[in-house]
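Take a look at the structure set out below.
Missing here is one protein chain; the remaining ones are kept as they sit in the complex.
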């Protein structure tokens, strides 16, 4: 795996900390006034020229949010957030009208090129540059990208090609106008407005995100991806993604994200809703690399995200894979509500916390349909002063005869200043269901390190190798390009944790 | 937490107001201070509701709504006590120590009732179980009338001691809150076999609190057979602190009662201390049993093992919550926890929440949980060999439980457990 060697070069080449996506783009922006009130909600809705029903929906969510309390149950600590001290809308100034790649501001194109996300069609998502480990680039399927910059989608590639198969892939703000029936039918149907504090906030002020609809029987011919970038200062990002796979449809969707290095904490509160009908399959992969803050814990993104899938149809399947290396605080539980008989939910997760990072992440698998099955594999790595919590729920309803769950939660500790915690909830109300949970905690053993070093590996390389081995079950679930990027990220994230 | 005191809590507070002058220790300022503190705490906390994380799966409303309005607990007749399990037995009826019914013999260590020893217990009573942390401990501290006080001097092998608790049964619902203090000095050993029983038709609340101190190199084996009456509530809380090289072994069988909570807090406070916490819950009809354990690894090189098994039939509900907390100093901790549940009925429910909280890196900690029905293949195998289905089921359930009980080394303890298990199974089969 030369990835390890290259990673090391990468690490060494970065002088300012380890976060190489920390630059910011200087571009003329449109801002809403700072703060949050009903007028801001109206402002956002007006900016996007939304129909009345959506404004009403937002206002209802805002009213709900006002009545809710910030959750205190996650095992994370942070100063109280001042929701009035942020911008809820920030967008690069563009002339109105349909977006085409040619019209995108060259500064933005440069930004995405620098992030390794070429928006030009035919180009590919190469992940971290210099991904020499990938197979030859000739025969590969391209990837369609929706690029979301602060509050708006700036470009979406391959729309025309996808439309040939009847696939809709566009910014959700565009879908509101182009496919109002679909959006109205599904928006909030998986994550209701009042589901939780941050989902309510998102429902009130969400600005953009991706919309995907795969029609009956269609297997999406390429990977779809959204690349989220927070750029502006003091800005929150509230994206909303909605993916619907109709009967028999199959889609693989990737999500990546980065932000500049800033001393302040910025809030990212997204909502992702997935709907899978009979025999549909959705694979949703995330490499979350928001700015984690510096070694002293200054700055970094608060990543408070609600992701949920409904397997509505029989034999439908949703698979979540996440590699969480970034963010100062991560709070997310990508979940599956298994309604359809024989439906399948999967959750594969790697979460790393180094320095002062905190992560409270896991999943919920709600078994309702008969013979529904779920698999949970969670790998938590704590280093530095990082705190890492797996929190998960497996609930088997009385109706879920023959349901099966298997959960494997492993924690790896690197250093004696960090913490690793496991909080699973198992609730079973059906005697024919079978639920199994296993959790282990360990550290990298001195003899493993010595063995690798005796064979010629440096200590950093050895740690990277062992950590990648520890995460292998999860990494193998990622699409190729992401897997390579993820392996490198793991090592970069652990920089400075040994020695 | 809830600011409004619910009616059940109010009832207990009224009782305390009325009993102040009659409870043991009235003339001892330190006892009064403990009780008043506890009352203040209980007044503000009330009974824990399900919004409190540790009580997520157990609803105490049946207890708080029950209205235990008797003044002092009723001292019933203890004529029909079952035969003792061993030579020494301390008998409690309705939470009161009954020296007349006990056989204490003369031994190298003292076994006393708490009420009579109270003057000597300042600083000891309340040193481990603190009302601030647990509303039920507050309730107990506010209203305790008696309990068991055992001190095994350094190096003494204390042998076996039976702690038998009976509810006498009365017209009106009684509540009793015994406080048991067990202390093993350095190198001492003791095996306690505890049983709790009561009449099937009477509603009562048994709310015992144990404070257990295991000094350097001492070993306490604590076997508990809970067979309270079918309408009874038992809310038991144990606090144990184990010093260097000491061992605390607890096995709790929950077979009786309508609503039962078995909460155990163990702190491994010195290096190389060991704790085994095992147990089984056998539930049927509408029973609710909750085992909640907190294992604090607060020193290096300690080991803990936990295995809990729950069998559920009827509309019963079982709960297991187990937290292992490894402090940063507790390097080289070896912690293991397993909980398994067997569902025999479509209406039963099991909730399980194992939990690891780890702040030290050189540790080996794991937990596992399995929930399921009887294995269809095993059942078929037995039936194919000619064993009738009911017998085959019974065999498999007993095998499931045997795994837990086999680990109990003390023969008297094991016999008591096996008797309770077969007693549970017979009428159900």
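Chains here go by letter, A and B, matching the order in which they are written, and residues are numbered from 1 within each.
In this section, a contact is a pair of C-beta atoms (placed from the backbone, for glycine too) under 8 Å apart; a residue touches a chain by one contact, two chains touch by 3 or more.
As a convention for this text, contacts and distances are computed from a predicted model.
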Checklist entry - The chain dropped from view, which UniProt name applies: "Tryptophan synthase beta chain", "2-oxoglutarate oxidoreductase", "ABC transporter permease" or "Fe-S cluster assembly ATPase SufC"? => result "Fe-S cluster assembly ATPase SufC"
Next on the checklist: Considering all chains of the complex, which shown ones does the missing chain contact?
Outcome noted: A
Next on the checklist: Of the residues A:277, A:301 or A:466, I need the one that contacts the missing chain.
Outcome noted: A:466
Item to check | subunit A residues touching the omitted chain (full complex) | outcome: 1-2, 4-5, 445-448, 450-459, 461, 465-466, 468-473
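FYI, only the chains that are shown with their structure count from here on.
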Next on the checklist: For subunit A versus subunit B, what separation do you get between their C-alpha means, in angstrom?
Outcome noted: 45
Next on the checklist: Quick check on the complex: what are the subunit A residues that touch subunit B?
Outcome noted: 73, 398, 411, 413-443
Item to check | Footprint of subunit A on subunit B - complex, ascending | outcome: 53, 328, 331, 341, 343-346, 348-373
